[in-house]
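My questions all concern the structure below.
What you see is the complex with one protein chain gone and the rest in place.
Moving on, here comes subunit A:
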Amino acid sequence: MDKYLEMIRIRFLMMLAYRTNYYTGILIYGINIGAYYFLWTAIYSGKEEIQGLSITQMTTYVAISWMARAFYFNNLDREMAMEIMEGKVAVELIRPYNYLGMKTMQGLGEGIFRLFFFSLPGLIIVYFVFPIQITLKPSVWGLFAISILLSFFINTQLNLLTGITTFFLYNNTGLIRAKRVVIDLFSGLLLPMSFFPGWAQGIMKFLPFQGISYIPSMIYTEGFTHQQAIQAIGQQFIWVIILLIPIQILWVIAKKQLVIQGG
């Protein structure tokens, strides 16, 4: 376990090594939240509520989903693709640890870094600029915390899955990009699920994506009742378990037919 904790620390150091990335990141998230805020005020334009969400709830939803995204988002798929394409994965395989586990820990290190140095200060700034509602209920915070941890796992698992496909496809840049758009759209980051047409919502219920952004944001904005929130977390948890299966299977196959590229 020690080594996995150490990996989180190393990732922290690596994030600190690239300060410019960090500052531009804050800027990009700020712009995004601002843009969506103005977009939604235009859409609401005087209406009390749409699909059961008030304008304040909507703004909070946007701010919270972007801040949560800072935590769950990572580029593990792209990193894995690079490591596999450049043959660096050979070095990973001569270490006495689980490659995928280590990757997950790197993602977690990155997430925790952004949560503390990025999301929290960012949220405070956003709080003063836009009319959002910061809840004080510990039960909501508690459920939200569990929920974003699970969204981190779902998102990371999808990234690992996409990353592993590099073993078979050798170049999967297109797939990585497609996955990113699908997640941003279907996870409820750009649009809450309740805004999708009924049939689409029906399909989405059977996909893991809404566990990434929609569920934690709805829990935080109290768009869910307590009962619904617990159910939604249960759903996220089930997805975490289900996604382990294809990852494990693909990983075993990948190792068998591994070709180290570049000698």
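Everything that follows uses one rule, which is that contacts are C-beta pairs under 8 Å (C-beta built on N, C-alpha and C of every residue); 3 or more make two chains touch, one makes a residue touch a chain; residues count from 1.
The criterion applied here is as follows: contacts and distances are computed from a predicted model.
Peer 1: One chain is missing here; what is its name in UniProt, given the choices "NADH dehydrogenase subunit E", "Manganese/iron transport system permease protein", "ATP-binding cassette domain-containing protein" or "Phosphate-selective porin O and P"?
Peer 2: Per the UniProt record, that chain is "ATP-binding cassette domain-containing protein".
Peer 1: Could you tell me which of A:17, A:42, A:136 or A:245 touches the chain that is not displayed?
Peer 2: Considering all chains, including the one not shown, the answer is A:17.
Peer 1: Name every residue on subunit A in touch with the hidden partner chain.
Peer 2: 2-3, 6-7, 10, 13-14, 17-18, 86-88, 90-91, 93-98, 255-260, 263
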